[in-house]
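Selected chains from the complex are presented in situ; the others are not included.
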Amino acid sequence: MSPSAAFPRPIDSANTPRFAGPATFFRLPMVDDPAAVDIAIVGVPWDGGTTNRAGARHGPRQVRDQSTLIRLVNGATGVCPYDLCRIADLGDAPVNPIDLTLSMDRITGFFARLQDGGARPLSVGGDHLMSLPILRALVGGGPPVGMVQFDAHSDTLDTYFDGLRYTHGTPFRRAIEEGLLDPQRIVQVGIRGSIFRADDRDWPAQQGVRLITMDEVETLGPAGTLDTIRAVVGDGPTYLSFDIDAIDPTFAPGTGTPEIAGLTPREALRLLRGLRGLNLIGADLPEVSPPFDPSGNTALLGANLLFELLCLMAESVGGPPAARADQT
Amino acid sequence: MSPSAAFPRPIDSANTPRFAGPATFFRLPMVDDPAAVDIAIVGVPWDGGTTNRAGARHGPRQVRDQSTLIRLVNGATGVCPYDLCRIADLGDAPVNPIDLTLSMDRITGFFARLQDGGARPLSVGGDHLMSLPILRALVGGGPPVGMVQFDAHSDTLDTYFDGLRYTHGTPFRRAIEEGLLDPQRIVQVGIRGSIFRADDRDWPAQQGVRLITMDEVETLGPAGTLDTIRAVVGDGPTYLSFDIDAIDPTFAPGTGTPEIAGLTPREALRLLRGLRGLNLIGADLPEVSPPFDPSGNTALLGANLLFELLCLMAESVGGPPAARADQT
Amino acid sequence: MSPSAAFPRPIDSANTPRFAGPATFFRLPMVDDPAAVDIAIVGVPWDGGTTNRAGARHGPRQVRDQSTLIRLVNGATGVCPYDLCRIADLGDAPVNPIDLTLSMDRITGFFARLQDGGARPLSVGGDHLMSLPILRALVGGGPPVGMVQFDAHSDTLDTYFDGLRYTHGTPFRRAIEEGLLDPQRIVQVGIRGSIFRADDRDWPAQQGVRLITMDEVETLGPAGTLDTIRAVVGDGPTYLSFDIDAIDPTFAPGTGTPEIAGLTPREALRLLRGLRGLNLIGADLPEVSPPFDPSGNTALLGANLLFELLCLMAESVGGPPAARADQT
């Protein structure tokens, strides 16, 4: 008997139409117990940190819906994540759409429970501030981790409006300050767009964060960009955060702070597939904002990127199925 | 302890935001066993009988999504269906998007299992042909039942294209021929629009079906229309079918065969609320077609109508909670 | 052999799907010779008189597209226009999108040719200025005719921007001045909305035009409104102009100058069907502007209204088929 036979399986769209039934992530079963999974796919339906156009609170549901279009095996890498480890939809983190502090605490609590159960989180946002309470749960008390961040924005501003310290433009400044992230092991890819002040990107650079602007992505090419990323994060424990606004807003209009001239989906796939082998402790996909893309195409793209993240994490967890057989 | 405490409850949107978590009908739990519920809300994601614009296959999922906006209690009637009986989301009927005969058989099988378990079905389509296999499961072998049908079209044509006998324009002709429906106890409300031949509506009238055109709805008014409906169906077992195209297509653009100048939502609510006390063996809501309404507003309207149908069925099943306490 | 057998017939959607083939008005054949038809359905793809939001130039094509959804027989009146007289799609009037004067002359020329061939025109706009060159062709040199105008606006302003005399806000002032319309036999239904100056509606009233505002439509009710209309236009030769903006813009968003709180489609159908027996020399449906309604729902409504106009005109031309047999 194959070891993976006991792993949760998505409903197979070759037998049951993709449009049938309630939508869970990739048509996986809903599971409550974190100990029952290796990877927990979860939603964080919250945009309390958004300074401009809200709507990312609706991201998890629409990504779930579009994820039902995706089949079982990665056509490019041959990876079937469901063969490698136990994966399920663990539902959404509890949030409060109005009380920011309460929401952050609850998100941390939810992810701490996943952490305690041994489940690595793959999260769909929600705005990018969510990465802070997630990192508190994953890393809090331990040594800081590295991060690969795909994003149009560095999200390392100090304050916003009247000195607010917690917004979707500030999470990684806080995470560095709180010792959750090692700035020397942070690389940010796809940075671009107009800025508030000429020195907006000085602070992260001074901390040692490696910012790769879109211009530099073009210059380096995919291979050079990947080399740079790997050089920064190395083999240590690493978090991967893919803000959908890293992608050009024509491909991903459903987001709150669009910046023209971003990554194409082809570049994104090439970069993500080039990250096989990273030591991933978790990943997230924030800033999918359905009200700004009723067609659902942004969520479709998001669901595909989520599948790539899932494949990376499943390999990180599981290695080849044979090797994992004795672990389940 | 209150008897209803043991009934399944929706997630309460006063505590958990409506946009959180996967969408089931009214945020109810998913249940597999028909014997565990009194009313089974199910989807039939199938439009194999559609002759013009397909898309109703996507109806159940979008209605599930929009139904999460609805609270627990009917503000007009004070009914909380979840206090009256056991209600859950039983998932979708199995269908095949290409093989019509196979799909019809499977739908009948799925509903027969609900019937065997004692669960009355409340179904979301899918195109209107689905009512035929449902009625086969509910009525097959027993005496014919009555039907209240809200619809722009009589759906009693004989054949379509090259003599096809099974399309969404023919289900009730077949149901009458098969002895599933008693034509003397069928009333069709909201009939209108252009017709193929001047005698299109003669056959149902000859069988005794009572057609109430939109012109007649206007003349009778809500009260007169309700009197006519009750006079036709009386106290016997009755099926209720609410084709979303009964509603004016400006209010419900997401449908395959729109006919202008239909019922308003206010009229629909008034008519449905006026049907309290009917002996309902089941109900359905076909023809919600999301591709023709990306905004989801048709599904929002559909979800509200579904809630009204649910309230009617819950009262039909349960009567006041006190009376039901010994049944659970 | 039935006399109507020789009349042009639409493709029957009970045999050929509605979405098949190029779209002509009601799936009728294209005909070049005006003498071959009694009623010529034509487009005027021109919005050169539009002062605000252009786009009605695209109206004829989208109305053709949506008109393929309409079946052969009027379900409310039982009229099948194609049994009553010879009807076809005569194509579009030649226009120039930039040169207003040239366009008006060409439109007049096109309709004069229809007139010479004995075909009564049923036209789809195009902005409302088109009615002026049409009336020049139909009436020019003869006695003025009456008009039933459904519209949010009186369209009898004197000038616009810098003294322009020809815009879609002025056609009927010009038509009265040119002796094409008898102001005593003009009735305007559905007038509403904000106005430029308090006396905007004084001039038409002074000429004897009967303006029925929306408030008055509500007060009179459909029957009273119809009585008033008939009292104004009587039995004489009458033109019928149905500006789509007479309809509430939620039902008909695709128009250039929307005014909230207009006629509902149900009221429009009731009013149009109440006009059977008028002596109609022609009719038009202006101001359908597809760019402001990508869904096509406005054009669907427009196509249905056009079908009602066609039924009225066919009865006006033909009487019962038997009586018309000797004319073909």
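For clarity, chains are labelled A, B and C in written order, and residue numbers in each chain start from 1.
Here is the rule we go by: a residue touches a chain if its C-beta (ideal position, glycine included) is under 8 Å from a C-beta of that chain, and two chains touch if they have at least 3 such contacts.
Predicted, not measured: the structure shown is a model, and the values here were computed from it.
Trainee: Please state the number of copies in the whole complex; 3 are the ones shown in place.
Mentor: All together, the file's complex is an assembly of 6 copies.
The working rule: only the chains that are shown with their structure count from here on.
Trainee: What kind of graph do the touching chains make: line, ring, star, complete, other?
Mentor: Contact pattern: an open line, chains touching in sequence.
Trainee: If you average all the Cα positions, which chain's own average lands nearest?
Mentor: Going by the distance between chain centres and the overall C-alpha centre, it is B.
Trainee: In whole angstrom, what separates the CA-based centres of chain B and chain C?
Mentor: 39
Trainee: Chain A to chain C: how many Å between their CA centres?
Mentor: Those two chain centres are 56 Å apart.
Trainee: Pull out every residue in chain C that's touching 2 or more other chains.
Mentor: As it turns out, chain C has no residue touching two or more other chains.
Trainee: In their shared complex, at which residues does chain B touch chain C?
Mentor: That would be residues 51-53, 160-162, 191-198, 200-201, 213-215, 218, 248-250, 253, 257-258, 260-261, 292 of chain B.
Trainee: In their shared complex, at which residues does chain C touch chain B?
Mentor: 12-15, 17-19, 69-76, 78, 80, 250-251, 264-266, 268-270, 295, 297, 300-301, 304, 307
Trainee: Touching chain A in the complex: which residues of chain B?
Mentor: By the definition above, chain B touches chain A via 16-17, 19-24, 30, 43, 45, 57-58, 60-61, 64-65, 89, 91-92, 94-97, 294-296.
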